[in-house]
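Only one protein chain is missing from this complex, and each of the others stays in its spot.
Labels A and B are assigned to the chains in the order they are written; within every chain, residues are numbered from 1.
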Amino acid sequence: MYAIEVKNVSKRYKTVQALDDVSFSANKGEVFGLIGPDGAGKTSMYRILCSLLLPDTGSAFVDGWDVVSQMREVRKRVGYMPGKFSLYQDLTVEENLMFFATLFGTTVDEGYDSIRAIYSQIERFKNRRAGALSGGMKQKLALSCALVHSPRVLFLDEPTTGVDPVSRKELWEMLLMLQERGITIMASTPYLDEVRCCGRVAFLDQGKIRGIGAPDEILEQFREVFMPGRPASVIPSLLPSPLSEGNSNLQDEGTNKPARNEAGRETTDPSRTGCMGDGSSVISVSHLVKAFGSFRAVDDISFTVQKGEIFGFLGANGAGKTTAMHILTGLSQPTSGTGKVVGYDIRTEYEQIKRHIGYMSQKFSLYEDLTVAENIHLFAGIYGMKKEEVERKMTELLRQLKFEEHKDDLVGCLPLGWKQKLAFSVSIFHEPGIVFLDEPTGGVDPATRHQFWELIYAAARRGITVFVTTHYMDEAEYCDRISIMVDGKIKAMGTPDELKKEYGQPDIDGVFTLLARQATRSSD
Amino acid sequence: MKTFLSFVLKEAKHILRDRRTMLILFGMPVMLMLLFGYAITTDVKNVRTVVVTAYLSPQTQAAVERLAQSEYFNITQTVATPQEAEQLIRNQRADMAVVFHRDFASKHSGLQFLVDGADPNMAQQWTVFAQQTIATPNTQHSPPDIKLLYNPQMRSAYNFVPAIMGMLLILICAMMTSISIVREKERGNMEVLLVSPVRPLMVIIAKVVPYLMLAFIIHATILLMAHYVLAVPMAGSLFWIIAVSTIYIILALSLGLLISNIAQTQLVALLLSAMVLLMPVVMLSGMIFPVESMPVVLQWLSAVVPPRYYIETMRKLMIMGVGIGSVAKEVCILTGMTLLLLAIALKTFNVRLKE
Partner (left out) sequence: MIGPLIRKEFLQIRRNAFLPRLIVLFPIIIMCVMPWVMQMEVKNIVVDVVDIDHTVASQRLIQRIAASNYFIFGGQRATYAEALKDIEKGKADIILEICDGRYLIAANAVNGTKGSLGSSYLSQIVAGSDEASYLEEKSWEGSVATLLLYNKHQNYKLFMIPALLAIVMMLMTGFMPTLNIVGEKEAGTIEQINVTPVAKWAFILAKLIPYWLIALFVISVCLLLAWLVYGITPAGHVGLIYLLAMLLAMFFSSLGLIISNYSDTMQQAILVMWFFVVCLLLLSGLFTPTRSMPDWAYATTYVNPMHYFIDGVRTVFIRGGGVVAVAHQLLALAAIGLVTGCWAVMSYRKNS
């Protein structure tokens, strides 16, 4: 008997065929990955399997029970964490967990073992309201809530979006532990390293199953989707940095790397932009502190960012990245410390700072009820750009993004990846001195991330400084310099190569894991 | 049972932690009671009166004196011509004018009132009061005895306390419940709750219970305030007042549930309860505007507005103190509506997601 069995399931919404004759099955105790780009129909599949949605045709069985006719039995046996799951913001961390434990007929103590690895990281905040947690910590709490009971079959819809790499590893270790206890897990994820943790994966695209098999086979078979332009030989390892290995054979094979190297832009090459060599700093902060009550979200950080740099601002969830970014962008005042951004004081001249920066936040921040062109006009207008200039630049931009025919589409109707690219383009439309990107590629599929980074390089080539936070360690390797923030402090800073050498790790992922693990221990 | 309790507890925490909403929920009834009890009156009081006379004869003086001494009228000015008086009324410096003609003293006639007729009701009342005040007390004519039943001091609180209960209970039960259920839908939590082993019906009942309690507390607050602060009588049986209110609260909760079944976003739920629910309740229930004065079509329409029956029943039970037998018809209609709405609400409740 299969733990999950799907036979010829189709589901159609008014104009969209969400699922088209989908069939697959997963064995008991298997970790089964459901992967595919945005809007492929993954969420519909989960909902059908959880008996939340009725399929138009076909049938599906979970743990041997029919999801259509035996709804009650199915619901007793499954656990489900939806993609846009949000906690009860006004309940504390502990109350949230207790509520979900009772909901699933268990207690926090009983289920503690299955969530220890993740919950222990947020347990010290257990009396804080969930609404006051940072984005990644919320996700961890949500995961704890979903895992506190041991269902027969567990459905996880992109559970690690916005979660830092260390915690992602811990989560997957936990999932594998659950697997050993005979729990079947079906999960989807945009991270390739996570895909590799699955026993088998199904690749879903436009409502159709394109292939089912071992992760490496599928990634290989559809590598133009998952590893845009990457040669097959690189797949087993994490993506190497195009910068650090700029002269390696891999790079020479050509088409794989984002467009940056072609422009000859390297950290060590002073000639790449006109204004790089003068060493003028765009950001310089010293002893910056932001405290909320007795909690120091940002704890005495100092650093400088040079003009034209791509600066990666890494850190675990809740390390204080977003708080620091809010201070730099003039959204909030520091508790103490001084700093200058594009030459203006962050305490007193924050309105001038805003004139010269671009910003793209975690939350998608264009107006969904305006069209592409209207959004561009709005933000260009706010920065006081001339009408003819706006028209000219907009045509150019839309051509570059291949967005011409979507000029008058509502932004809300665009796929997530497109929205992100558009949001970035809008944030640098007024040619700011520096652009702040707060996890710009969260939840985006690999192909789109690749395109996104090409946009970032193009901006950097024009002399725009880029200040970016990310949880994708391959992206971190693309940066000129990175800093790793842990518990409100900057623990390491330098070029990716320097850091790798300093900590004796093969890649940034290793460096990050090392530092973040240290911190977790020290804070306990 | 433990699951159920933890559900109720969770919901209660949601309500208690939103301080501002709590403040409004309890501030609103208190404020409304105070306003309706003290501030909103149609008493004839402080009517600004202008005396129009060319010269003051003793008789005129006596009449003016009587007006001035009454608590109803304030003599603000004396002018010579009616035109001046009219100008004063037009500019809102006066409400009415008493015009004494030249031969008033000799003939006992030639008295005229110029009244600002903008508000027909008040104009009517001012005239009646002014006539009675100026009338010589030694008149032979004996007016009929007038007895004002149930509310001899004509306090508007008597009329409005039942109306406030009718409005607030439906607002709290229907609007708050529907919004809180839809909020869970909007945030994606409903999916998890539905997929959990808990029966969907229990999820809903657990969500509704805290609001039920809230409604009872607010109901009690209103009753206590009405009795002890505003001195509104509780003429009828307290048991029946509470019993009928319970039926009404259940009705309102069913309405809230129904709205939450239809609405997908908080905004829609809000607008549905505000526009489709609150407007008719305030306008067509006879709360402020008597149903009998409406055109027939609107009277028919008001027949399906539940608060109409509730307010009617409460006015009779609380203020008039009639037995339950006299309101049997209203109570039956109310019960019928409750059962019907509850049935529809449960029937349309989705155990799966809508597409």
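A few remarks follow.
In the analysis below, contacts are C-beta pairs under 8 Å (C-beta built on N, C-alpha and C of every residue); 3 or more make two chains touch, one makes a residue touch a chain.
Since the structure is predicted, the reported quantities are computational estimates derived from the model, not experimental observations.
Here one chain is not drawn; of A:R77, A:R223 or A:R355, the residue touching it is A:R355.
Note on the undisplayed chain: of the listed residues B:L32, B:V208 or B:V281, the one touching it is B:L32.
Of B:A123, B:V209, B:A243 or B:L346, it is B:A123 that touches the chain left out of the display. In the full complex, chain A makes contact with the omitted chain through residues 329-333, 350-352, 354-355, 357, 359, 361, 363-370, 374, 377-384, 410, 436. Against the chain not shown here, chain B presents residues 18, 20-21, 24-25, 27-28, 31-32, 35-36, 38-48, 86, 89-92, 95, 107-125, 127-128, 131, 134-136, 139-152, 154-156, 158-159, 179, 183, 266-268, 270-271, 274, 283-284, 288-290, 292-295, 298, 312, 315-316, 319-320, 322, 326.
Here is the rule we go by: only the chains that are shown with their structure count from here on.
For this pair, chain A with chain B, the centres built from the Cα atoms lie 54 Å apart. Residues 2-3, 6-7, 10, 13-14, 17-18, 187-189, 191-198, 351-353, 355 of chain B are the ones touching chain A in the complex. Contact residues of chain A toward chain B in the complex are 13, 47, 50-54, 71, 75-76, 78-86, 88, 90-91, 95, 98-100, 102-105, 146.
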